[in-house]
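Got a structure here, written out as structure tokens. Questions coming.
Here the complex is missing one protein chain, while the rest keep their positions.
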Amino acid sequence: MTRENRPALYRSMKLIREFEERCLAMAIAGEIDGGIHPYIGQEAVAVGICANLTERDGITSTHRGHGHVLAKGAEPRRLLAELLGTLEGFNKGRGGSMHAADMKLGILGANGIVGAGGAIASGAAWAAKARGDSDVVVSFFGDGAMSQGVLLEAFNLAAIWSLPVLFVCENNQYATSLKLEAGLAGGATRRAEGFGLVSRSVDGMDVEAVESAAAELLEGVRAGRGPAFLECRTYRFFGHHSVLELLGVEFRDPDEVALWRTKDPIPLLGDQLGEDVVAGIDAAVKETIDEAVEFAKNAPSPDPKDALMYLYAGATAVRPGVIL
Amino acid sequence: MTRENRPALYRSMKLIREFEERCLAMAIAGEIDGGIHPYIGQEAVAVGICANLTERDGITSTHRGHGHVLAKGAEPRRLLAELLGTLEGFNKGRGGSMHAADMKLGILGANGIVGAGGAIASGAAWAAKARGDSDVVVSFFGDGAMSQGVLLEAFNLAAIWSLPVLFVCENNQYATSLKLEAGLAGGATRRAEGFGLVSRSVDGMDVEAVESAAAELLEGVRAGRGPAFLECRTYRFFGHHSVLELLGVEFRDPDEVALWRTKDPIPLLGDQLGEDVVAGIDAAVKETIDEAVEFAKNAPSPDPKDALMYLYAGATAVRPGVIL
Amino acid sequence: MSGLPSPENFGYMHAMNRALHAEMAADEDVFLLGEDVGVGASGVTSGLLPRFGPERVLDTPLSEQAFTSFGTGAAMAGKKPVIEFQISSLIYLVFEQIVNQAHKFSLMTGGQVRIPVTYLVSGSGSRFGWAGQHSDNPYSLLAHAGIKTVVPGLAADAYGLLRAAIQDPDPVAVFAPSPLLGATDVSYAGEEDIVPLGQANVVREGGDLTVVAVGQHVGTAIEVAENLADRVDIEIVDPRTVYPFDWECLRKSVDKTGRLIVIDDSNRMCGLGAEIVATAAEEFDLVAPPRRVCRPDGTVIPYALALDKALVPGAAELTAAVDAALR
Partner (left out) sequence: MSGLPSPENFGYMHAMNRALHAEMAADEDVFLLGEDVGVGASGVTSGLLPRFGPERVLDTPLSEQAFTSFGTGAAMAGKKPVIEFQISSLIYLVFEQIVNQAHKFSLMTGGQVRIPVTYLVSGSGSRFGWAGQHSDNPYSLLAHAGIKTVVPGLAADAYGLLRAAIQDPDPVAVFAPSPLLGATDVSYAGEEDIVPLGQANVVREGGDLTVVAVGQHVGTAIEVAENLADRVDIEIVDPRTVYPFDWECLRKSVDKTGRLIVIDDSNRMCGLGAEIVATAAEEFDLVAPPRRVCRPDGTVIPYALALDKALVPGAAELTAAVDAALR
């Protein structure tokens, strides 16, 4: 990739940042039921990776999924409409933050269960391979997920079947309160290599580094040389979940948090674009998000009578909770 | 270890062989319900490992567990009594082949679910560590188990908590019909290393090689330096399960089977002991097994009225299947 | 491989095997995955690898969780996976992947995606001598969670329901009772129709008492009904699909007979029998208390054969329940 796409990378990161800051405030204010897991601080990962993807490529995402979904091209207003539980949301208000999905864009879903996405991604990748396409699927997950059995099984499956999957470990060094070293023996890339995955580690605060590392790995993946693994070393600037922000709880050392905030990927790239460019993008992004908030707040709510709509794809008689 | 224990190693392997040959015949004759997964060919693994263990050390075993159980010191007659579903069996006829356990000898159970033992072993090892003992737990499993999520999770758990566990992968190169290469990416030891385990691979047809590799690894494990992993390259001489023998089904290349049979660990060691020693041991072993068969065939059966005895350790009212 | 249990007879296993062949031939998106499916170790998948090739018959490593969610992912991308499980208790191992993932995607995505996966348990319930971890019948659990669940009791239904399951747009679990796998069935000619999900079958008509019989107990119920024919005229309802249950069919039968017994080889507590008896008590007109014939609460099947058999319901228990219901 070249310098020409820097503004686009910046814009995408800024969009996520602005979206998440607004969401976090709304969640703390009680406007988003269930709250959110803010992505703030990790924007370079989603953006650097997704810069390499087309609409035909797939992703699986996590509980901390807004960044991935937006970076993959989803409309902010429809994501926010989902978070507000409205019919204009991608999932018609049925999924919320942890299940946001836009199948048309290959967004196969955030997921409320840590580590669940890797095997789903592998199945979708196999189907793409069976179609004879060069489409790939990227599976995002955290450092905590690296100890989840189903994900480890998926590494093996993808490797023996040589599937077009890129596994992206967003190593933000904590799983809720658990420090990386206390949870993960052997190290992320070494573990992935143990499953025969081509593996690399990259500075996840540097969007261009992420982008080019992913580009390199994806070249092999697309060419049918099998799956790969990319560890992105990153950090979340806020608490694990908005409810912890609300309560003012932080499990991490404040000095550590402060140090990582100095590595913010957005000004890092912004500084290279010049003030004018940045100001222009920032203003446009703010407008987009303002408009999204307006849109989402005015979107209609689903009817409680339809609570079980979509439970089955086929017509299926469901007996209600009370039969009088 | 020294040459002095060669007769003991030979005796232990021969005991397993004789036991298994008798069982296989009985299973094919329909005398053992459910049949068995014969251990024949793999004796050097169980014997080489267990030569390093005391009665206080634990093991977890597998569906192909007779060898482990016998090598750990269990009485053949009580194991056979279990296989015949009698009250003289370790499990009072409740467990059978896949659940044989003798807690007094630290045999924490064979297991019908592939890969299930590693996490159980880790818990028992943690308890030993908490007691301040230098006791260890060995977890046996096959190459097929190396792709089972819960076992991979257990590798990590044992490593981060530095537990006194030795993981022993009996790589007999097949999981039922699945060839190793088709099931396992990256290789066994490389995968284990990816979890921070000290790992080695050894010729599993050579009991002395297994014994000394295990001794080396167990030294570190006992000394509190954390878990280790040993791959033993071995082969089963018969089909996956006795029912396949009964049906005459073999998924492997007959030439491959024949080749491996030339590496039989028992004559390999026997040749070094001299004919007389071998003949003496063989005769004694045969007598032991004859006696075990006699014992088991005459052991009393449990009463069907007691079918749910032991379902709970505490007194618990269980409602029957028919209430008239 | 010729020694493996052959599906080349007009029995239950042959029916399932033929259903797989038929669906794979009819629809290119159908594919099969599972352990030892290539060699057809269970007997049910014989001949599929040679016919359809390794692109559509995938031998998996022992990674049930990953390959189950792999099925979900492939389904999202338009495929129709059939996943074979060698042991019924492997359903426990993939409970998360079926119940919390595959089942929930349709609603959670607001209908954006369908997950047409078939979970084929080729051998459920006691195998007599396989002990505690190989002998359960987990179908009530999947039904509680809302997974469409099928337990064919006759060969023709095994054929027809397996085809319907594969064609269904939702996840469907198919449990083949172990005791039936080796059975031949004279009523089955090897050429049968698709049986829609959710439709029960009145296997035997009668006016005195309704027996709901599940899986291999369709046979048990027929045997008992014939034995007792001089004393009581038993109607036998085979639900075939245990969820969604065909309540209308049962209602009609109980309207006629006023008496109900359920025979079902799962645990008493919160089992399928409980559901059927409960619904009948709430909604139907019964002239005598309904009854269940099932396994005891929390059953773990012991190894010793006499103990194993003591826990699995059969003709003796059903006969006793019929006698009690008539008193």
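For the reader, a short list of remarks on this structure follows.
The chains carry the letters A, B and C, assigned in the order they are written, with residues numbered from 1 in each.
Following the convention adopted for this analysis, a residue touches a chain if its C-beta (ideal position, glycine included) is under 8 Å from a C-beta of that chain, and two chains touch if they have at least 3 such contacts.
These numbers come from a predicted model, not from an experiment.
Listed by label, the shown chains that the missing chain touches in the whole complex are A, B, C. In the complete complex, the residue from C:Thr45, C:Gln86 or C:Ser140 that touches the missing chain is C:Ser140.
In the complete complex, the residue from A:Gly106, A:Gly144 or A:Gly270 that touches the missing chain is A:Gly144. Among B:Ala121, B:Val249 or B:Val285, only B:Ala121 touches the chain left out of the display. When the omitted chain is restored, the residue from B:Lys14, B:His37, B:His66 or B:His99 that touches it is B:His99. Check C:Leu107, C:Leu154 or C:Ala176 against the missing chain and you find that the one touching it is C:Leu107. Contact residues of chain C toward the unshown chain are 89, 92-93, 95-96, 99-100, 103-104, 107-108, 131-133, 136, 140-141, 143-147, 243-245, 266-275, 277-283, 286, 289-292, 297-300, 302-303.
Remark: the residues of chain A touching the chain excluded from display are 32-35, 82, 85-86, 91, 93-99, 111-115, 144-145, 147-149, 175-178, 182-184, 244, 247-249, 251, 301-302, 304-308, 311-312, 318-324. For chain B, the residues touching the absent chain in the complete assembly are 58, 60, 89-95, 99, 101-103, 108-109, 111, 113, 116, 118-128, 130, 137, 149-150, 153-154, 156-157, 160-161, 308-314, 316-319, 323.
Following the convention adopted for this analysis, only the chains that are shown with their structure count from here on.
Using the average of C-alpha coordinates as each chain's centre, A ends up farthest from chain B. Look at where the CA atoms of chain B average out and do the same for chain C: the two points lie 34 Å apart. Separating the CA-averaged centres of chain A and chain B is a span of 44 Å.
Centre-to-centre, using mean CA coordinates, chain A is 39 Å away from chain C. Along chain A, residues 149-150, 153, 156, 160 each make contact with two or more other chains. The set of chain C residues touching two or more other chains comprises 60-61, 63, 65-66.
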